[in-house]
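Showing just some of the chains, left in place.
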Amino acid sequence: MQGLWFKEVEEGRRFLIKIAPGEALQGRLVEFAHAAKVQYAVLLSAVGSVQHVRFRGIKTGAKLPLTAPRIHVHEVEGPLELLGLTGNIFPDDKGEIDCHLHVLAGKSSGEALGGHLFDARVFATCEIVLAEIRAEGVERHVSKAGGISTVFIDAKRT
Amino acid sequence: MQGLWFKEVEEGRRFLIKIAPGEALQGRLVEFAHAAKVQYAVLLSAVGSVQHVRFRGIKTGAKLPLTAPRIHVHEVEGPLELLGLTGNIFPDDKGEIDCHLHVLAGKSSGEALGGHLFDARVFATCEIVLAEIRAEGVERHVSKAGGISTVFIDAKRT
């Protein structure tokens, strides 16, 4: 079995977070992580609405590594219903708190948009439930082959 | 740090829920919460299919507070694959069980739709995993500034 790694992790604390209108979603999550001393966490739920959403899609047919000409950056003013915010908070290779978040948001027409989130501002409200995990030995590094920052697990390939 | 609130909450029970074809999704979740005496919960997973989906998008360029002329109500007959159901169950200001759910659903064409859910009927099946949380002191009230019902956390702004 190549290409698969896994590690049992323990659950830590669980948090309910609310971010107010006009605030930067990603920036506030990082501030939360500092204030609560959370190093590793996974988002369980996010509901609310957002505006000024900057996110990335990958160009059709793109190859690895992901470089700037192979992605599309979108900026959507909105406001949009926030339909999903998936991802994790893990330290980067300098030990700094780093979020990897993908966003899903609904337009006025009901159509859903989404991609790798750069940033967004909260519109009417944002309610998040987040679970801390104990994942010592897990770090996020840039993968040269992939051109992206991803998690590395210090476990045997199984 | 203004505009950010958070609170550590304890995890309670965890439930597996199945809702049968033809049943009202939101109504059944509220009945579940009554039957299981669940006051605070967050949806962890929902998979299945839905029809007669009523949901809301926010009009492009809308300002707060969210009023009826600033939203679009969509009714999609479907059936649609249920791709996401995110949100929480918290009591409202009268102590009644109240769901705040956002839906994501896939059309025949593969395109995804979604928004703030008013209601939907289960089509072929609906399997939900839900985590109770202990969140005393958290209530949902209408925000006058936002025009929406949102969670208020009795914690210091941090």
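A and B label the chains in the order they appear, each numbered from 1.
As a convention for this text, a residue touches a chain if its C-beta (ideal position, glycine included) is under 8 Å from a C-beta of that chain, and two chains touch if they have at least 3 such contacts.
Quantities reported herein were computed from a predicted structural model and do not represent experimental measurements.
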item: Complete complex - number of sequence copies, 2 represented; value: 3
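One rule holds in what follows: only the chains that are shown with their structure count from here on.
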item: Separation of mean Cα positions, chain B and chain A [Å, integer]; value: 21
item: Interface residues, chain B side, partner chain A - complex; value: 1-11, 42-44, 55-62, 64-66, 72, 74, 76, 84, 86-88, 100-104, 111-116, 131, 133, 135, 138, 143, 145-148, 150-153, 158
item: Contact footprint of chain B on chain A as seen in their complex; value: 11, 13-23, 28, 31-32, 35-36, 44-49, 77-84, 104, 106-112, 122-125, 127, 129
